[in-house]
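Shown here: the complex without one of its protein chains, the others still in place.
Chain IDs A, B and C follow the sequence of writing; residue 1 opens each chain.
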Amino acid sequence: MSIDTADLPEPDPQDRPAPGSNPGWLSEDELGFVRRRLPILYVEAVPVRLDGTGRVTEVGLLLRSTPDGVMARALVAGRVRYGESIREALFRHLENDLGPMAFPQIPASPVPAQIAEFFPVPGILPYLDERQHAVSLVYVVPVTGSCSPRQDALEVTWMSPEEALSEGTLSEMLGGRGKLLRLALASVGC
Amino acid sequence: MSIDTADLPEPDPQDRPAPGSNPGWLSEDELGFVRRRLPILYVEAVPVRLDGTGRVTEVGLLLRSTPDGVMARALVAGRVRYGESIREALFRHLENDLGPMAFPQIPASPVPAQIAEFFPVPGILPYLDERQHAVSLVYVVPVTGSCSPRQDALEVTWMSPEEALSEGTLSEMLGGRGKLLRLALASVGC
Amino acid sequence: MSIDTADLPEPDPQDRPAPGSNPGWLSEDELGFVRRRLPILYVEAVPVRLDGTGRVTEVGLLLRSTPDGVMARALVAGRVRYGESIREALFRHLENDLGPMAFPQIPASPVPAQIAEFFPVPGILPYLDERQHAVSLVYVVPVTGSCSPRQDALEVTWMSPEEALSEGTLSEMLGGRGKLLRLALASVGC
Partner (left out) sequence: MSIDTADLPEPDPQDRPAPGSNPGWLSEDELGFVRRRLPILYVEAVPVRLDGTGRVTEVGLLLRSTPDGVMARALVAGRVRYGESIREALFRHLENDLGPMAFPQIPASPVPAQIAEFFPVPGILPYLDERQHAVSLVYVVPVTGSCSPRQDALEVTWMSPEEALSEGTLSEMLGGRGKLLRLALASVGC
């Protein structure tokens, strides 16, 4: 499977505020430096819609265009900033990717549904990220509002759990995230 | 520790509809029979309020009067009926105990935060129920609406996680449920 | 999908000791009675072999013959007796199905990897058991010794996680347990 440099998106400007305001600011050079020295912490979210008894009725997947112009399904994902809590990072990236009216319900438990380890070289582990060694905490997040994708996501597609788990959909996810989606949905009984 | 026959409440009439309408109906005699023959399946819920990032801000405990007239803190709890799913049982008991406007958010994951095993004789396990061998699936359930206790619960008291975990509060819960509350709240980082 | 009466096996004699020695004893008539009145509590186990860092290298599936003479893959499974803890029931059924030299490592956490609800009539839920309404607590259990199937299991087949998750294998499991195996293995990253 090829490497997806778009699926864990580049830190957006909000991830890297001006040096004066945030000690966690990283220049391009610094970002390149740390990416070859340390595992980088990410959060990822699978947006879902629930019925009144908590059962998953729909799964939301982003449609993104990679730098190479390939269309791919993606999860909500982004880096945890210096000084930012995991909950704040999760909320920020959900708002960035789904818009301000999505009303995500961040889970009460801080323990993720799955953990995914991305390595820059192909190996035993299923997840691959050419740019870096990244560790992703993956959450399933119910969303109650309406989604209007922002940034580089073209749309949010809602589909049944069965459709999300079909071979066709899973194969449209890059970097091994088809498997990651399957594992995350298993945690909610799908 | 004394035994709490009120804390896992007696099956209410809704748990035992008339024989004609439900094959799961149990007469008093039959209930007594099965309680000494099989582990009985219960669900329990710790109602919580969350802030916008999913952090628990308040914990809701019921105040009940036991048959002996002792006031005790309790969780939402009740039996799973024949033919009823765990989600349905959880929703039904939350509605029974918190009223129809509580708007509980049943968790997407069917896996409980904790499992509690109650035995009719004191022993190695911390939970005791004189009437029966019961196995409880315990969930932490965010509640967004307003609660008006029904049935035999006198009130719902909302308190901070710290207050809920204080020795004073935990000791007001019977049958070992102080420990159970502590374990369930640990699953949401409290 | 047809119903597998072998997969959740009939309570064996050890599940029903003589009346004098155990209040939980159930005659055939009594078992038939409770099966149509209450959800019956089961435990199930997916035996696995781990490498030194805890990664699953092999999955063990039982090969059973159903009463109709159909060969089917199955998990270790059985009823929780009156007065028996979940851990004891898990250990007893692992020993019954894998033999006394399997040396299973019962997980430290009492919370199962998955919960499966079986209903006697086909419906929204994926799991089906014609005989009863059953609720199964499903655990993934590392096994370090050698397995010699006892009772009605013909053999234990060890296979790679990939092979266990292949369509071919999953379709050999009855009553919806192909899905259950997939969900349970997801909890260990497979």
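Convention: a contact is a pair of C-beta atoms (placed from the backbone, for glycine too) under 8 Å apart; a residue touches a chain by one contact, two chains touch by 3 or more.
Keep in mind the model is a prediction, meaning the values are calculated, not measured.
Q: Looking at the whole complex, which of B:Q114, B:Q132 or B:T169 touches the chain that is not displayed?
A: Once the missing chain is taken into account, the touching residue is B:Q114.
Q: With the missing chain put back, one of C:E88, C:E130, C:D152 or C:E172 would touch it. Which one?
A: C:E88
Q: May I ask which residue of A:G54, A:P112 or A:P142 touches the chain that does not appear here?
A: With A:G54, A:P112 or A:P142 as choices, the missing chain is touched by A:P112.
Q: Tell me where the left-out chain touches subunit A, residue by residue.
A: Per the touch rule, subunit A residues meeting the hidden chain are 23-26, 30, 34, 36-41, 80-86, 110-115, 117, 119, 125, 133, 135, 137.
Q: For the chain that got dropped from the picture, name the residues of subunit C it touches.
A: Residues of subunit C in touch with the missing chain: 48, 50, 52-56, 85, 87-88, 90-91, 105-111, 113, 140, 142, 187-189.
Q: Identify the residues of subunit B touching the omitted chain, counting contacts across the whole complex.
A: Per the touch rule, subunit B residues meeting the hidden chain are 114, 182-183, 186-187, 189.
Here is the rule we go by: only the chains that are shown with their structure count from here on.
Q: Which chains touch each other through the most C-beta pairs?
A: Per chain pair, the contact count peaks at B-C.
Q: Quick one: subunit A and subunit C, Cα centre-to-centre, how many Å?
A: 35
Q: Which subunit C residues sit where two or more other chains touch them?
A: Residues 114.
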